[in-house]
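A short worksheet on the structure shown next.
For this depiction, one protein chain was excluded, whereas all remaining protein chains were kept in their positions.
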Amino acid sequence: MRPSGRAPDQMRAITIEPGFTRHAEGSCLIGFGETKVLVTASIEERVPPFLRGKGQGWVTAEYGMLPRATHTRGSREAAKGKQSGRTQEIQRLIGRSLRSVVDMTKLGERQITLDCDVIQADGGTRTASISGAWVALSLAVQGLMAKGLLTENPITAQVAAVSCGIWEGNPVLDLDYIEDSSAHADANFVLLDNGNIAEAQATAEGATYDEEALLRLLRLARIGCGEIFAAQRKAIA
Amino acid sequence: MRPSGRAPDQMRAITIEPGFTRHAEGSCLIGFGETKVLVTASIEERVPPFLRGKGQGWVTAEYGMLPRATHTRGSREAAKGKQSGRTQEIQRLIGRSLRSVVDMTKLGERQITLDCDVIQADGGTRTASISGAWVALSLAVQGLMAKGLLTENPITAQVAAVSCGIWEGNPVLDLDYIEDSSAHADANFVLLDNGNIAEAQATAEGATYDEEALLRLLRLARIGCGEIFAAQRKAIA
Amino acid sequence: MRPSGRAPDQMRAITIEPGFTRHAEGSCLIGFGETKVLVTASIEERVPPFLRGKGQGWVTAEYGMLPRATHTRGSREAAKGKQSGRTQEIQRLIGRSLRSVVDMTKLGERQITLDCDVIQADGGTRTASISGAWVALSLAVQGLMAKGLLTENPITAQVAAVSCGIWEGNPVLDLDYIEDSSAHADANFVLLDNGNIAEAQATAEGATYDEEALLRLLRLARIGCGEIFAAQRKAIA
Amino acid sequence: MRPSGRAPDQMRAITIEPGFTRHAEGSCLIGFGETKVLVTASIEERVPPFLRGKGQGWVTAEYGMLPRATHTRGSREAAKGKQSGRTQEIQRLIGRSLRSVVDMTKLGERQITLDCDVIQADGGTRTASISGAWVALSLAVQGLMAKGLLTENPITAQVAAVSCGIWEGNPVLDLDYIEDSSAHADANFVLLDNGNIAEAQATAEGATYDEEALLRLLRLARIGCGEIFAAQRKAIA
Amino acid sequence: MRPSGRAPDQMRAITIEPGFTRHAEGSCLIGFGETKVLVTASIEERVPPFLRGKGQGWVTAEYGMLPRATHTRGSREAAKGKQSGRTQEIQRLIGRSLRSVVDMTKLGERQITLDCDVIQADGGTRTASISGAWVALSLAVQGLMAKGLLTENPITAQVAAVSCGIWEGNPVLDLDYIEDSSAHADANFVLLDNGNIAEAQATAEGATYDEEALLRLLRLARIGCGEIFAAQRKAIA
Partner (left out) sequence: MRPSGRAPDQMRAITIEPGFTRHAEGSCLIGFGETKVLVTASIEERVPPFLRGKGQGWVTAEYGMLPRATHTRGSREAAKGKQSGRTQEIQRLIGRSLRSVVDMTKLGERQITLDCDVIQADGGTRTASISGAWVALSLAVQGLMAKGLLTENPITAQVAAVSCGIWEGNPVLDLDYIEDSSAHADANFVLLDNGNIAEAQATAEGATYDEEALLRLLRLARIGCGEIFAAQRKAIA
């Protein structure tokens, strides 16, 4: 029995509040249960130096956790003067995941930055970030199209992410903090709505795992992402 | 006529949502119109080195602005590797303001950190932060008292803050971003509910001001803080 | 009785030694009693990026304290790798104060940087810095005019600053270190010779204060700045 | 046909030179073709603060690339003043991988740091680092056992890593730099000699991939790691 | 003919104003012509970690240059967030030089820090710093002896430093800025009053030099240090 009483293949409640802030070109507050992430999409009419003059755009991401998003207060990265390795790893993953569903040539010479700030954490902040970033990005692109700045939608597919893990010997979907702290393996899958995989990361924590376990985790992730895809579509409608 | 249509002595709508996050010992989302600040109060059972063994507590604050809280995206301080002078100035002001209404001996050897993170900015983020911090602090102290960890309330008064300024030649209360950008003088007052002043800061921007103007701004601030005090009391009830 | 034996409205000896260093376009060593600050004004024929091509100039300031300016040695900010929040707050105040008396269009596309380095500290280093910076700036502008690079003086007024505070219950002028350490309220006023206020900052330390106290502190500041204005005029004559 | 003329499931030449440096408790120079990584294992009789007094040890890793290990000179991280996100991501992966095969209780209260410095890069530096780190770690542990400081070997299995990817539509093993630059998907597998998986990471670059592709990449990785396991055993014999 | 009209073996005017600041245990303002350095000696009753409990003291130095000490304004190291390589090299040299004349066992478990801050620069700032540091250190030690905290003088000799160089083909003593900018070789000698050498550094700039030149520069340095030794003795008398 999972601490939350959920079935092994049961997601937490997925909530997406589009347009949560007013200045960003796209934004949402996404919740996977008690995990809450504010995602904003900011459009800038310039690209990084390595892309200048190449006729294509760029999508990038930054990630942060408010100091008291967690059970005990963590130190503020701005005050410490540097981002942790964990933060950098996560924001690189978010950026790659979103770029996998954007046609950069259609986007044109502009950059969209996805800021994912964790307001409250209860496991799965990186997967909620990716899933919410797709919504914020889509809303920003809708705005560009509504203004006639884009004529073709550069977003080629939906992308969502969810964590799974082996907890007390059983594969379970969408780990919350209690499960995450004691899981023997911890995986994050970034999937497309066409069934393809953008990123698979499965890490042993304490005990290594076999190929069968990897496949079972992937199957759970497909279930979870199916639910997230539905919530995303509803949010941008 | 003010851009928002407000009367010179009219505050924007004050909203305070107590208990906005679940992990912090106290929290609220405070709004002054479109300015929204999430404040959390975190209790730690230790004090900074300079206070160890002195039988008293400490209250401190940190301030941050999400990159896209503003009209155009600002760079993330954690990524730049340092907090700006503005950020440091604001968080020092918040800490001083709250300390002015706490009896540190009654608090005991514990530290309360007030994290003020601006979710959306439209002028007055530092004054909303101070006003919300009092609510988060009060909720945290209520918790300590409910658990019997404190028998006497260390909070000695209410404290609130509001900005005022001279805009198009007239003193006005609670500047929003448009007014703030073109005000000739910009003041922040931190007031106690007993009428006393914890901090007064009035800065000329473009044109210096005279003593009469300073007093008129202070009078406006008294009106604004009166409304905030009422909202604070309601929020912690 | 004040520790120094001064009357409540008595300044310490004000000394200004113009031309203290030879390379700077303007400089002075200013003393408020045992507080000694070396101020240099450096002219550069360029402006910050945000002002380029706008036909106007800029005035900015930096502040530092030599490690052993104080009673016990403080750590060197260059060695620590960052400026403290206090340092940044002070240098922002100095810059704002001087900009309030300069017509940037008349200055033309050049920047004047005021470096205020505290050689010895005994309270009031920021107010001595502002007061000395006006002298260094004026000397630099005299040089520009002597060379024919400026035909009209861009300095529109004198600006000076002094601290006041409530010490043992009484408002006193120009706090020295002993008074500053135990004052109940601490204010800094930046005044113009036409009577206007460029900046007022009054902070409660321990005990908050009322409106009457604020006004009494301002009145003391007017007395002190009057003396500083006279010393400034003599220094640049 | 691969640029190097290799078959799809063909590794580059694996070379391991144990004892490459004299001060480290364990070391080797590992080569995957033209990729050369110097790995040292340093034993310290202390553990990080979070493990003190718990009767167990710790294994951690750091990774660096000499500035001219690559085709064009990269900037030195020590001179830039920070490690890149890529560097931090890699060193976290190396540390996790090695910890998956060490019984921390048997290791006792000591820390072993694995420094992986890339002398020359031609793709696969992180997988060569992990594979070489197992050798350096094993040599260090042999030393502890020879001195009687350990009576039981805390290393529970062999661990090795290899990259695979989809290049020109075909799954291939052990990407070199040319292949890596143009692969459509890029995976790193960290495997144990008992067949288990310590870490699987498969990232889409340009084109996402399906489950079948993931499995084919894993199968290639099993072939490659088999060869590395043999080379490791020979190196520590 | 030297730009200043000096003879090849002629020092600039040496001025030493002891007790220039009031808080430091020892201090002086030393001038070599237009080069002016403020040196303070700060005593702390503790030693660095590597010396704790060894019954001996430590002498160290820090060096800084005020931004406008030079002909054109340099950036402030505290604002840039790091000390330049030049600054670090100089402060290491000052520390070593002074340690060469202190018996650390006689000093006891205390540290003396010599802060050398260049108020105005015209060549020779590091040699003036060393020469002035000996005066500040001696005054601080006199204070310790006067208070009975030391019974034996830990200073074993006088130490002074001077620069020499090959300018327009001729060896000259005590280079000023104009000479220093165009010298073909530039040397700094740190000498003891017993004739011994604490440090010799001779660097080719543009043209290398021969052994005979090295010896001629050393001879000039002996002349210059002789004058400095006399000025030092007078300053501490």
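First chain written, first letter: the chains are A, B, C, D and E, and each begins at residue 1.
Keep this in mind: contacts are C-beta pairs under 8 Å (C-beta built on N, C-alpha and C of every residue); 3 or more make two chains touch, one makes a residue touch a chain.
Not measured: the values here are computed from a predicted model.
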Under the definition given at the start, what are the shown partners of the omitted chain?
D, E
Just to verify: which one of E:45, E:89 or E:168 makes contact with the chain not shown?
E:89
Pick out the residues on chain D that sit against the missing chain.
21-24, 27, 34, 36, 38, 40, 42, 44, 62, 64, 66-73, 76-79, 81-83, 87, 113, 115, 117, 119-121
Where does chain E touch the missing chain, residue by residue?
82, 85-86, 88-89, 91-92, 96, 100, 192, 195-204, 208-211, 214-215, 218
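Heads up, the rule we're going with is that only the chains that are shown with their structure count from here on.
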What's the fewest number of moves from chain A to chain D, given that each move must go to a chain touching the current one?
1
Same or different: at the chain B/chain C interface, is the fraction of residue numbers used by both copies above or below half?
same
To bring chain D onto chain E by a C-alpha fit, how many degrees must it turn, rounded to the nearest 5?
120
By mean C-alpha position, what chain is farthest away from chain D?
C
So, in whole Å, the Cα centroid of chain B is separated from that of chain E by 50
State, to the nearest whole Å, the distance from the C-alpha centre of chain A to the C-alpha centre of chain E.
59
Approximately how many whole Å separate the CA-defined centres of chain C and chain E?
32
So which stretches of chain D touch two or more other chains?
82
Could you run through all the chain pairs that touch each other?
A-B, A-D, B-C, C-E
